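The block that comes next holds chain A.
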Amino acid sequence: MMNPFNPSISTPSGIWNPLVWILVFLLSLLIAYVIYLKGEKQRKKGMQEEIFLSGNKADGNTHIKASNIGWGYLEAMKGYYKLMRDIHTGIINDYVGWFLGVLATMLLIFLFWGGVR
Partner candidate 1 sequence: MSVWDFIITNAPALAIAVPLLGAFLTPLIYRAGRKTALIWVLSVLGFTEFLALLLVYLVNTYGIQVYVFGGNPSTLAIPPDSGGIPIRIIFTVDGMSAFTALISSTIGLVAGIYSVASEKGRGAQDKFFALLLLLVVGMMGMALTGDLFNFFVFLEINSLSAAALVSYRIHGGKAVEAAFKYAVVSSIGALMILFAIAILYGEYDALNMAMIAERMYQTGFSAMDMIAMALIVVTLAMKCGAVPMHYWVPDGYGEAPGEISAMIMVASQASLYGLFRMCFTVFGLSANTHSLGWFLIILGLLSMFIGVTMAFLQHDIKRLMAYHSVSQTGYMLLGVGVGLATLGTSAFNQYGLFAMEGGIFHILNNMLYKGLLFLTAGAIIYRVGTSDLNKMGGLAHTMKFTAIFYLIGALAIAGIPPFNGFVSKLMIYESVYQLNPFLAVVAAIVSMLTLASFLKVFHSAFMGPKLYNVKEVPKSMLIAMGILSFFIVLFGIFPNIAMTYLVAPAAHALADPVGYITRVLGGGA
Partner candidate 2 sequence: MMSKIVRTQANFLYPFILIFGFYIVAHGHLTPGGGFQGGAVIATGIALVIVAYGYDRVKSWIKKSTLTATESIGLLCFILTAFIGLSTSFFYNFLANSGLLFGDKVSYGANPGYLNTAGTLPIMNLAVGVEVLGGLGVILMYMLSYGKEVSK
């Protein structure tokens, strides 16, 4: 039996230890902070502090609505989402129909690929 308080888990191709990860994460945070401090000294005040949203000046109280997030992704996948919206009808007859369809598919799979070992 393995030691339950040992944080590391060995996988088929390696080892995973969360404590080491946390250590590395904190270390990289520290490095990032150092770099940030270096830049902070020579930062210029002015235009770069203002907020822009899609090239337009925003007042800082703008909130992007949920439906607008990931617009590009949704636009790129338009065809797929059209198909998916068509499938998700919300009619209960279809729910049962899909169930029976999967049942028939599984029976056919087992008929042709063999149910018996």
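In this text, a residue touches a chain if its C-beta (ideal position, glycine included) is under 8 Å from a C-beta of that chain, and two chains touch if they have at least 3 such contacts; residues count from 1.
Candidates were picked such that all candidates are chains of the complex that A comes from, given by their letters.
Note that the structure is a prediction, hence the values are computed from the model and not measured.
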Among 1 or 2, touch partner of chain A in the complex: 1
Chain A to candidate 1 touching residues, read off their complex: 1-9, 11-14, 16, 18-19, 21-22, 25, 60-67, 69-70, 73-74, 77, 80-81, 84, 87-88, 90, 92, 94-96, 98-99, 101-103, 106-107, 109-111, 113-117
